[in-house]
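Missing here is one protein chain; the remaining ones are kept as they sit in the complex.
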């Protein structure tokens, strides 16, 4: 199997995931602006998850760009990643509807963590398939973002039962790490990590 | 990342948006033609949004056709546009179910406005990436349609609280501006704007 | 715009339409086989619509295969066809839930009719764009199927208010005309029509 089919299928699944998340934003029964107010947490959780799925889509394709041949293990590691991404709409909806309550915030973190682990596994399999001169290995370098993210998720999950706002802050922070291409922060953190 | 992946992903998301909008047209419980009557406003708002998404899809691809390389900024500006387009099903459903009431009509205008701003941002980033001889810059010319649309949305939003029908008329008018390839109107308006 | 993008977008929309139709087949609350019994009409209407959308997808691509350049008119005629196809899930769901009652059966016929007209319009625009030696014009020949289908839909719509089963029989018959590649029937009917 060429990587084109893998990319096309992953694109399809990610496009559907990012779009059906909006179905959790249910049309309110009333017709006033006040009726929208109760949807604000659902909207905010949608924005956060939209950004996360956007980051995954972006990184996924940079990663596959370096991949030449698709093995059976890579194929299933990719489906494993798509599985955890497919739980984003559920986790997002539950968190939003319950105004970022403790348990939904923790479950959201678990889904983020599992997706990060699935992404890491896929990455390692592609690097292994590329042999000692792996292009992907060079491209990711120390991969401090990939290493610090699961640590922050793991921290945020238990904290959610004490203060869900710190957890949410950590989730937003991780998203920003991936989003903001700030060389200075990157270098500092990279220096600490590498 | 080549622009092919960006186009394919955008196509997927837009195809899903245009299709899940129809899910707001819920199957009525009764089995007579009268039971359909209450769905007429939902149907009309669906038609309007279908045309808008169709226009965006059309313009999006003419624009990307001129684009040679995709930068990180272009990628995220594109996701930003898809984000606002993804709110069309919600805004359309709320407006239709409430028979074009004031607040839903205003919110619909805000979503249209934000999508127009996101589209404009994406356009400017592509022009900037193309340098002084930008093909896209030449193709859009004075871009009177792109400039007048947000002005009309901005006008329609507060008017919705006074008369929602004038707002709806403005939304339909903007859609027609983009839809009708009438050179005469185009030249007159272009003459006024440029 | 090349026809590839048009095909890919149409494929996406048709794939979503054919799949979300199944969402009307709602999971019953009970857990016995009897609880499935009430879903039989919904299931049958799903099968019929699945076949119709399959036929449209099949014909759509044979048609576009002959098309070399995509004009603005062809683009919008294609979106017009997708619009009516997008109403299949609604019409199918309403008809199935009401056990093929008169009004839903008639509305189903109207959606079939409008889709057939939209398809015919698209076909004529592609033929016109190809000039006197149109490949598509030769391929469709007398187009007896394209001509007899709207006549049968038009017949079935008013009949639905007298006997919905005759209407349903006509809808099934039209689907079979397109499905069965029986040269004999084709020649006989073609002889009568051309």
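Worth a mention:
We call the chains A, B and C, going by the order they appear; numbering starts again at 1 in every chain.
Rule of thumb we're sticking to: a contact is a pair of C-beta atoms (placed from the backbone, for glycine too) under 8 Å apart; a residue touches a chain by one contact, two chains touch by 3 or more.
Treat the numbers as computed from the prediction; the structure is a model and nothing was measured.
Contacts of the undisplayed chain with the visible chains, over the whole complex, involve A, C. Contact with the undisplayed chain is limited, among A:86, A:121 or A:134, to A:86. The omitted chain makes contact with chain A at the following residues, 1, 5, 8-9, 12-13, 16-17, 20, 23-24, 72, 75-76, 79, 82-83, 86-87, 89-90, 93-94, 97-98, 101-104, 107.
Annotation for chain C: contacts to the undisplayed chain at residues 7-8, 11-12, 14-16, 18-20, 22-23, 25, 27-28, 31-33, 35-36, 47, 50, 54, 57-58, 61-62, 65, 179, 181.
Everything that follows uses one rule, which is that only the chains that are shown with their structure count from here on.
Shown here, the protein chains touch in a chain-like sequence that does not close on itself.
The rotation relating chain A to chain B, fitted on Cα atoms, comes to 90°, given as a multiple of 5.
Distance from the centre of chain C peaks at A, each centre being the average of the chain's Cα atoms.
With each centre defined as the average position of its C-alpha atoms, the distance from chain A to chain C rounds to 40 Å.
Each chain gets a centre from the mean of its Cα atoms; for chain B and chain C, those two points are 28 Å apart.
Shared interface positions of chain B, i.e. residues touching 2 or more other chains, are given as 8, 12, 16, 20, 23.
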